[in-house]
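Of the protein chains in this complex, all but one are displayed in their positions.
Should a chain be cited, it is by its letter among A and B, assigned in written order, with residues numbered from 1 in that chain.
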Amino acid sequence: MPSSSKRPTSVAERWLQLGLKVFITAMLLAWLVLQVYPIFFLFITSLKSDPDILSAPYALPFPPQFSNYTAVIEGGRTNQSILVYFSNSVIITAGTLILLIAVSSLAGYSLARGKFPGNAATQQLFLLALAVPVHVLLIPIYFFFGQIGLRNNLFGMILLYTTLGLPFTTILMRAYFVSFPKELEEAARIDGCSRFAVFWRVVLPISRGALASMAIINIGWVWSELFFGLTLLDKAALRTLPLAIAAYKPASMAQQTAVGELFAIMALTVLPMLVFYFLFQNQIRKGMTAGAVK
Amino acid sequence: MSAQDQASTRARVDSQAAQRAPGFRFRENLHWYLFIAPAVLLLIAFMGFPLYRSLELSLFQWKGLLPRKWVGLDNFVELFSDVYFWNALSHTIVFAAAATVGTVGLGFLLAVAISRRVPLYRLYRFAFYLPVMLPMTVVAALWARIYEPNFGLLNTTLNSLGLGALAQPWLGSLSLSLPAIIAVVIWQYAGFPMIVLLAAIEGIPEELHQAATLDGASELDRMRYLIIPMIWPVLVSISVVQVIFSLKVFDIVWVMTKGGPAESSSVLGTYLYRRAFEQQEYGYASAVAVAMFAIIFTVTYLYYRLSKVDAVEF
Partner (left out) sequence: MNYTLKRIAAASFAALLVASVAAPAIAETRLRMTVLGGPGAGDGTQGAIKAWNAANPDIQVDLELQSDELNWQATAPTTMFAASDGPDLSWWWCSPSFQYKDMIAAGLLAPLDDIYAKGGYPDGTVQYFTEPDGHKYGVNTDVVWTPYVYYNKKIFADLGLQPPKTWDDLYAIVDKVRGAGYQPIAALYDYGLVNHLPDGLMERSWTKDEYTAMLHNWSPKSTDAERKFKWTDPDGVRIFQTLKDMVDKKVFADGFAGIIDDEVAKSLFTSGKAAMYQTGSWGGAGMLDQKQFDVGFFYYPPINKEAYGPVGSWVPNCFVAFNRPHLDAAKKVIAWLASKDGALAYAKASGLTIGRTDVDADTLKSFLKPAVAQMAADVGTMGAPPLFESAVPPDVLAALKLAAGQVLTGAATPEQAAKSMDDAYAKARGQ
């Protein structure tokens, strides 16, 4: 902590402070535009026809054309309506988030509160799991899932995605529970609650913010996961939205440009994420600190 | 109950527990084991077991369809003298370092600005996390169009600002392809450390801030002497996490350049992918994976030992 007091007395220093403020504001605004414009660009491009996209990429679409969206929803390129992909994505994502949050919060709580032999070792295990380069697991998982009947199976994907998200989410949950004030739990224990009841009735309800944060952190990659989905879900009726995007990326033998449709399907994929984020942003804000308890 | 009563009750409960028979230890901890059981079981079944099969495969040569062939440590010997492996490794290290410094550094600055309640801070807090939510394919498709040298947004803007001399074939250049990708990663992910650090900064008690203001501290001093020391564990943790994820990077590089041109942006993840799925050398690719795993784990371990943080704190 600085011991000498500095009081901005001179005019020059005040101008410097003002200049700094202006500079920072300008930088923040610039970064804001930079962050938001590409998303905006995505949506306006999806509302244009292909020739317009090529000739005037930055112009606003007047009038907006919905032909890209109708084409995509009818599913000419994929032989399937987009609603099928959409519902599969919703099922897998919702299922994964629920299972992931349930399993990781339980595990995180145990690692945070439990003084049992193997606690440190288990934490190391989760850290180790974080270091695994998962792409190499594709073929072994493919054969393993095939043997136990989890291929071409939405529940199998839920289990797999939960496992992939477990290390990071559990580590975060543990960190959160460590900073959770113990008084409430101890009061409940003294009242005679079992450990699980303490967790379920006392800790979890207050931790809504943290749970919402975990959902937000994971929903992005679960919703858009492509690599494992492509191989483990080869029956067309089971496929997810990112696989549909892949279908609209023309193969190198393709003949027409199909940029508008690609952007339309990307926009449709992004939209639920934006909605979700918008709805839950307050939860997240209260999120990771246990300061809500104070 | 007063604090004293609570303390004595706690002591009584604990000492009663300690007096019980030794075997009770396990039964008393049973609920903890049950709590972590689902997570550990999932990890072992769906990550541990396939990983073991993969490690096993690194001792073989396998093209995917016909029976595999035992080669012992040959894959690793080849790996050691493989120029392209070391090339990918050096790129990965550069990538991880730059991406981490970029995202955490920028995230920190943004978090400080928002925590100091600059005008429009609510808008910033909302907007800066948005790109983190975007799917990889969308980000890569958008930025490929931005970087396109002939009609992409970047060069077009540079030209219209009279800075046409700065216009480059970004993703097509040997020296610029990797930096260009790193820029995109920072663009997309600065928001994540920002949110985490923001939460940590907002946990700093208001009294300390007031004391600093009374002392007449400038914003820079505030950052250096108050904020950073208070959130140091979180800074370290989020950096470690960023480093780990950056070392594993695959998607963004693959979709933007496929590791090209001429392997100038190739990273371990893309190298593994190409050897496995484009050249059908699953055994060798598994050896690359073993190397990756060892490297990432070593880096993480060293990082922890050196920063003297004994647990991940957020």
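A few comments on the model shown:
Here is the rule we use: a residue touches a chain if its C-beta (ideal position, glycine included) is under 8 Å from a C-beta of that chain, and two chains touch if they have at least 3 such contacts.
Small disclaimer: the values here were computed from a predicted structure and weren't measured.
Considering the whole complex, the residue from A:Y142, A:W221 or A:F280 that touches the absent chain is A:Y142. Checked against the hidden chain, the listed residues B:G105, B:G172 or B:G203 yield one contact partner: B:G172. Checked against the full complex, the candidates B:F128, B:Y147, B:Y189 or B:F245 give a single residue touching the omitted chain, namely B:Y147. Listed for chain A, the residues touching the missing chain in the whole complex are 51, 54-55, 77-79, 138-139, 142, 146, 151-152, 226-227, 230-231, 234-236, 243, 246-247, 249-259. The chain not displayed touches chain B at residues 63-66, 144, 147-151, 168-174, 177, 256-258, 260-264, 274, 277-281.
What we mean here is this: only the chains that are shown with their structure count from here on.
Chain A and chain B, compared by their mean Cα positions, are separated by 14 Å. Interface residues of chain B facing chain A in the complex, by the touch rule stated above, are 1, 6, 9-10, 13, 25, 29, 31-33, 35-36, 38-40, 42-43, 45-47, 49-51, 53-54, 57, 64, 110, 113, 118-120, 123-138, 141-143, 145-146, 151, 153, 156, 187, 191-192, 195-196, 199-200, 202-203, 211-212, 215-219, 221, 225-226, 237, 241, 244, 248, 250-251, 268-269, 272-273, 276, 282, 285-286, 288-289, 292-293, 296-297, 300, 311-314.
By the touch criterion stated above, chain A contacts chain B in their complex at residues 1-3, 5-8, 20, 24-25, 28, 31-32, 34-36, 38-39, 41-42, 57-58, 103-104, 106-107, 109-111, 113-114, 116-119, 122-123, 125-141, 143-144, 159-160, 162-164, 166-168, 170-172, 174-176, 178-179, 186-187, 189-190, 194-196, 199, 216-217, 219-220, 223-224, 226-227, 242, 245-246, 249, 262-263, 266, 269-270, 273-274, 276-277, 281, 284-285, 287-289, 291.
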